[in-house]
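Apart from one protein chain that is not included, each protein chain of the complex appears where it belongs.
Right, chain A next:
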């Protein structure tokens, strides 16, 4: 391994070693605060390394990894999101489980998995990353063992994820059988010489799409989403909705662009159908929900559908739009689940509509932040979500995808209904006594409070002044 190789993979090493460090630290003494600080510090250090010291040239470590701007950008995004999830996790787990520390090992490992995904250029690294991510998630989802729904959610995710992994593996095997390559570039080379796509290869791709679709909870592979979102602890749900999906999305973008899947009508048609179905089903199912976590689950299905519009547009603008939307969506989703986590009590998450009734009058700041997040999800101006959606539509219109773009517009209108409904509940008049103040140490709330403040500031800043974020994305993605 050369020195440049080493410098490039340091971010991965840092994550691995901090996981080991935490393991040792737990064996000496269980101390939630210490473990939490180590986790947060390792994410921060990792991110700083990535921004400040990481060699800014495209670098390939044969045959597994590629460190290009797109990969580094997404890795940074994943690290920051994981950091935000860590921040909201502390207060959340402090009041619940007696064995809280192992959670952070899983969190770091899952982040590692997602980070591997976004820089992989080979089926092996892809699968490795995917499995590290999934296996950690099995445990994270079922982490609060005493809750009634968490086992159900964990097992559901385990079975479905295992199935989807099997699909991906079978797909990879078929692709390998036809092309004789497991590297993305090798497959691309085969395709560029082949006059048309062999049926077997299409089958292989199809099976991989099943696996990918499961990870992204795209319709018709979305069945798990609502139950898992509902059963998992709120910070874990935030993690699934953002890091896990974002990593997969980045991989999909990379793979599809490398093999230039846009040439194949069959693939484009498949993705178009999936995108439209995800938007429609996600939004329509969300309409009748009474559980906020389930609403957010269905809304995330729809949002990935929106993302596919820009993904299908392709080209530099499509990739930029996907990256920008991911940023906006991550900020918003972590923010929404963060609020949900801070409102939750010892026994259950604040997931019923009733928990939010009159929130504006009880806790005005919390309600204001959640409203901002929901408005961003709905794509209302002044928020990051609006610019993100605008970018998606722009990419779609630029590429003449009128059907997809008009579906996006229609679905945004449907989506408004349930976001606004949550906001309306928060604004309802609240009669009744004030609830008792929480009993944890105030510093615990300061941490989540500051995290929320930072997220909402980012949300507004990106919404009002998106130029900066767009510049960052352009420099990274085009390098």
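Convention: contacts are C-beta pairs under 8 Å (C-beta built on N, C-alpha and C of every residue); 3 or more make two chains touch, one makes a residue touch a chain; residues count from 1.
Just so it is clear, contacts and distances are computed from a predicted model.
Visitor: Among "Ectoine/hydroxyectoine ABC transporter permease subunit EhuD", "NADH-quinone oxidoreductase subunit M", "Aldehyde dehydrogenase family protein" or "Heavy-metal-associated domain-containing protein", go ahead and choose the protein name stored in UniProt for the chain not displayed.
Guide: Not shown, but named in UniProt as "NADH-quinone oxidoreductase subunit M".
Visitor: Given the contact definition stated above, which residue among A:55, A:220 or A:381 touches the chain not shown here?
Guide: Hidden-chain contact among the options goes to A:381.
Visitor: Among A:316, A:365 or A:453, which residue is in contact with the omitted chain in the full complex?
Guide: Touching the chain that is not displayed is residue A:316.
Visitor: Out of A:394, A:444 or A:460, which is the one that touches the chain we can't see?
Guide: Only one of A:394, A:444 or A:460 touches the chain omitted from view, namely A:394.
Visitor: Tell me which of A:6, A:417 or A:445 is the one touching the absent chain.
Guide: Answer from the full complex: A:417 touches the omitted chain.
Visitor: Touching the absent chain: which residues on chain A qualify?
Guide: Answer for chain A: residues 315-317, 361, 375, 380-382, 386, 390, 393-394, 397-400, 405-406, 409-410, 412-413, 416-417, 420-421, 424, 427, 429, 465-467, 470-471, 474 touch the chain left out.
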